[in-house]
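In this view, the complex is presented without one of its protein chains, the others remaining in place.
Entry: subunit A
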Amino acid sequence: MKIVVLVKQVPDTAADKRLDPDTLAVDRGAVDGLINEMDEFAVEEALQLVEKHGGEVTVVSMGPDDATDAYKKALQMGADKAVFLSDPALAGSDALATSEALAKVLGTLEYDLVILGSEASDARTSLVPALLAERLGLPQLTFASKVEVDGSAIRVNRLTDYGHDVVEAALPAVVSVVEKINEPRYPSFKGIMAAKKKPVEALDLAGLGLDAGSVGWAGSRSKVLDATVAPPRAKGTIVTDEGNGGSELVGFLASKKFV
């Protein structure tokens, strides 16, 4: 089976991030970029499916022209080839614009299954999987904690607040995964060395036949109007228990409307 995995390069979650004051977008130049952690689970799931059923894994990424670490990591883990969409006009794309560009890239590829992480650690909208499925006209199986492929059918455990649903669809389909699904492998040294020789197709908007006005700042329908730095966490209150500890605690919870 042919699987496409979508990966995103995000700022290191451990680093101090700041917003660019002009664009109110994350200043990506100021911190190291790496593969979105949840996407590593998507890559692992694709590799395991191909190890079981045969086939190949293509990794697709979109970002600034130096955002190459995310797909490189996927190639090091074992993906067969990469497609990298980069164009200055893509900067500022919201989830809708991003899904349009990615759908267009997928239109150039053959696949039975599209897998991606259920959210990116930078924007955390979780919108792209569903938007993408809609644009491709494919079934969406989101928040998957288990994936099984049987012939032309796919069945997933879809994580919910109370447990999971079992959802089935016919291939091709779009699946987004959660961390519970597997344990991503470390790239082996052989994988790291082999990755350099794997094919990477570089695409820009012109090559893709996509109008610059439909993506980026111009094509995005959501706009960040203002941003404020979160205030530092206030000092906690210490209550000395002099027989009134219980009522003080309940009073605090009540004041926060927890009880």
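To be clear about the criterion, a residue touches a chain if its C-beta (ideal position, glycine included) is under 8 Å from a C-beta of that chain, and two chains touch if they have at least 3 such contacts; residues count from 1.
As a convention for this text, contacts and distances are computed from a predicted model.
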Chain not displayed: protein name in its UniProt record ("Recombination protein RecR", "Glutamine ABC transporter permease", "Acyl-CoA dehydrogenase family protein" or "Aspartyl/glutamyl-tRNA(Asn/Gln) amidotransferase subunit C"): "Acyl-CoA dehydrogenase family protein"
Residue among A:76, A:93 or A:157 that touches the chain left out of view: A:76
Which residue of A:96, A:171, A:192 or A:212 touches the chain not shown here: A:192
Contact set of subunit A toward the excluded chain (per top definition): 76, 185-190, 192-193, 196
